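Apart from one protein chain that is not included, each protein chain of the complex appears where it belongs.
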Amino acid sequence: MLTLEHFLTVGALLFCLGLVIALSKRNAIGVLMGIELMLNSVNLTLIAFSRFSDGPAEIAGHAFVAFIITVAAAEAAVALALAVAVYRSRQTVEVDQLDLLKL
Amino acid sequence: MEGAGVNIAFYVLSILTLVAAGGVMVSRNLLHAVLFLIVAFIGVAGFFVLLSAEFIAMAQIVIYVGAIAVLILFAIVLTPRSVRDNSETAMVGPAILLGVALATVFLFVIHDTGWMTGAGDPGLSASDLGRALLSTWVLPFEIASVLLTAALVGAIMLVRSEAEESEDVPDADA
Amino acid sequence: MSEIVQSEPFVMNIGPQHPSTHGVFRVKATVDGERVIDAEMVIGYLHRSMEKLAEERTYTQNIPFTDRTDYLSSMSNNLGYCLAVEKLAGIEVPPRGQAIRVIMAELQRLASHCMGAGAFANDTGAWQTPIMWFMREREKILDIFEMTSGARLTCNYMRIGGVAFELPEGFEEEVRALIGPLRQTIADGEGLLSGNEIFLARARNVAVIPPDMAVNASLSGPMLRGSGVAWDIRKADPYCGYEQYDFDIPIGYQGDAYDRFIVRLEEMRQSLRIVEQALDGLPGGPHSTEVPLALRPPAGEAYARIESPRGELGYYLVSDEGPSPHRFHIRPPSLINLSVLKEMTVGGSIADAIVALGSIDIVVGEIDR
Partner (left out) sequence: MDNLATDHWYDFRDLANLSRVILEGIDKVAPYELAYIVAPIIGFVAAFVIFVLPSQLFVGVYGERRIIGRIQSRRGPNRVGPFGLLQPVADALKLLQKEALTPKVADRTLMWAAPVFFVAPAVLLFAVIPFGPRMVFADVPAGLIFFIAVSGLPVLAAFIAGWSSNNKYSLYGAMRIVAMSVSYEVPLVLMLLCVVVFTNTMSLPGIVWFQKDVDLWLIFMQPLAFVVYFIAVSAELNRTPTDIAEAESEIVAGYLTEYSGMKWGLFYGMDIGYALAASAFAATIFLGGWSMWGLEQWVPPWVIFIAKTHLFYMVFIWTRGTLPRLRIDQLMGFAWKFLLPLAVVNLFLVSLERLWWSESDLGGGIVFVIAAINVPVSAVAVYLWARFLGYKPERVPTRPRLAREAGGYVPLEEPVIGGGK
């Protein structure tokens, strides 16, 4: 018997793993991967809510996920372009090296 | 959702997805990390199928696995070997601490709340979603398309070097 | 891709073990993404020291060596060498011998161009089909060589003063039976490739050699003619009575790989014309003059050149009145034609580099000798 809690648990664990990755990775691309994982976990949660509910909330979950996927695609493209641009000017994509604003 | 098959599928997918996500964290090679990420994406797509959201599952595979993962692979392969390691900054300790704390809170909330679950009608098809997107959600839909265009233009403008911009002066014979 | 990120240039070995280097030839290409920014040729994998070895053998014994330089056109190599010795020793060749030599040299040109055009099509990616069609015709030519000289590839047929044997029974019929199908195959190959949009995209405006560069680099053969320079040793400095035959020099338009390909195909047609004329007017008489086995030419030097399938093939001989040449040197057209490879490849993509190399039609045995 699978309940909503099962899916929410997986979503929460996935989100936390993504968060840890996004916060701790040195490489900008690694950070991006963490963010993608977080977005995925949110999608999972939304779809789970949608599946276990009735009425207009059901379609809303799907629509939200569709928008999140769209935004994630745009975000990935821009983030990778940023990484490439940063690499071009600084010869590194390591986020702790990018400290020009630090005093 | 009942039945042995669904239960087995859920646990297999959970283990697959979470192990793959952990693989993204621990693997030293950035490319291995991306491949783990792809497995995690496929696992999440499997969850979507399990939750009878076939269309979203397919979109997940097409966009995340087919496009985003490929984009990341490109970005990695095109940066030199020296920046291809996947090590952590000094913030790894606090990050893990935060993650564990957040996970605890999440799990507490998840299991403590009495969720009002409905019957859950699994028959939500792609055409239902399409109709919703073009009626209820038409404004966000259009905004998303504008966002995609903006992201496209922005990504191209970001990576252009000055040499390339000078190349694009229209020639007489081009 | 290199436009998105400045990628690091790195060295890529094309060869010596590579499907498209036509033998053991190596290009150390420095590439930036898909673009070749530098190309260095490495040759010598097939060096057999023929020029030095030839100084230890008699003039007649050296003929088999020449088979093995350009192993795709042994008849032409035999001919060039024999012409040089004849010039050195002042030997006249009877008319029948000369006509047989012309037939053999032209058949050899056909066989070699079959290989060259087919291999070039293969390099552009026309997977095996054109080369198989041309190989089918080449096999028939090799059959004729076998029935004449006993060997298919290393014929060793020319001799100082003529040719080794009289033509066998049925030779003329065999050759005449060959001409029609060969014309058809040339037309087929042309129909498959010459107007083909993909082939044009791959070969047109690729590896362009301007005419002044072609002349300055002393290119010869289809490489030179592809650039629009009308130069053919058979016309400019006739040997073996080429002045009697009626043929044209095909020349290209702008010196790209495509021009060299169509020039080769047209040259095959012209060769067929020459073969037909030579067969029609095949004179009687002896096929060879008597030449002493241990030939000792008078002291001096001689340079004889012929239009081999690949270009100007020259043999330079110095005699000190001994039984073997004092100095034996070959001017291999493949090597000289290869010298512009860097100019042809740098700036293009890897795929263009392969097409450029294929359009030269090299034979590594000749380059390394």
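We just call them A, B and C in the order they show up, numbering each chain from 1.
As a working rule, a residue touches a chain if its C-beta (ideal position, glycine included) is under 8 Å from a C-beta of that chain, and two chains touch if they have at least 3 such contacts.
These figures come from a predicted structure and were not determined experimentally.
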Chains shown that the absent chain touches, full complex: B, C
Chain not shown: contacting residue from C:L142, C:I251, C:A304 or C:I367: C:I251
Residue among C:F25, C:W231, C:Y315 or C:F328 touching the omitted chain: C:W231
Residue, one of C:V42, C:I198 or C:A299, that touches the chain absent here: C:I198
Chain C residues that touch the omitted chain in the full complex: 1, 10, 12-13, 18-20, 34, 121-129, 132-133, 136, 190, 192-206, 211-212, 215, 225, 227-232, 235-236, 248-254, 256, 258-259, 262-263, 266, 349-352, 354, 358
In chain B, positions touching the absent partner: 3-5, 31-32, 35, 38, 54-55, 58-59, 61-62, 65-67, 69-70, 73-74, 77, 125-126
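Definition applied: only the chains that are shown with their structure count from here on.
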Centre-most chain [mean C-alpha coordinates]: C
Centroid-based (C-alpha) most distant chain relative to chain C: A
Chain pair that, of all pairs, has the most C-beta pairs in contact: A-B
Computed distance of Cα centres, chain C from chain B, in Å: 59
Distance between chain centroids, defined by C-alpha means - chain A, chain B (Å): 6
Where chain A and chain C are represented by their mean Cα positions, the distance between them in whole Å: 63
Junction residues of chain A - those touching two or more other chains: 84, 87-88
Per-residue multi-chain contacts in chain B, two or more chains: 78-79, 159, 161
Interface residues, chain A side, partner chain B - complex: 1-10, 12-21, 23-27, 29-30, 32-34, 36-37, 40-41, 43-44, 47-48, 50-56, 58-60, 62-63, 65-67, 69-78, 80-85, 87-88, 92-96
Chain B to chain A touching residues, read off their complex: 1-2, 6-7, 10, 14, 17-18, 21-22, 24-25, 30, 33-34, 37, 40-41, 44, 47-48, 51-53, 55-56, 59-60, 63-64, 67-68, 71-72, 74-76, 78-79, 83-92, 94-96, 98-100, 102-103, 106-107, 110-111, 115-122, 124, 128-129, 132-133, 136-137, 140-141, 144, 147-148, 150-152, 154-156, 158-159, 161
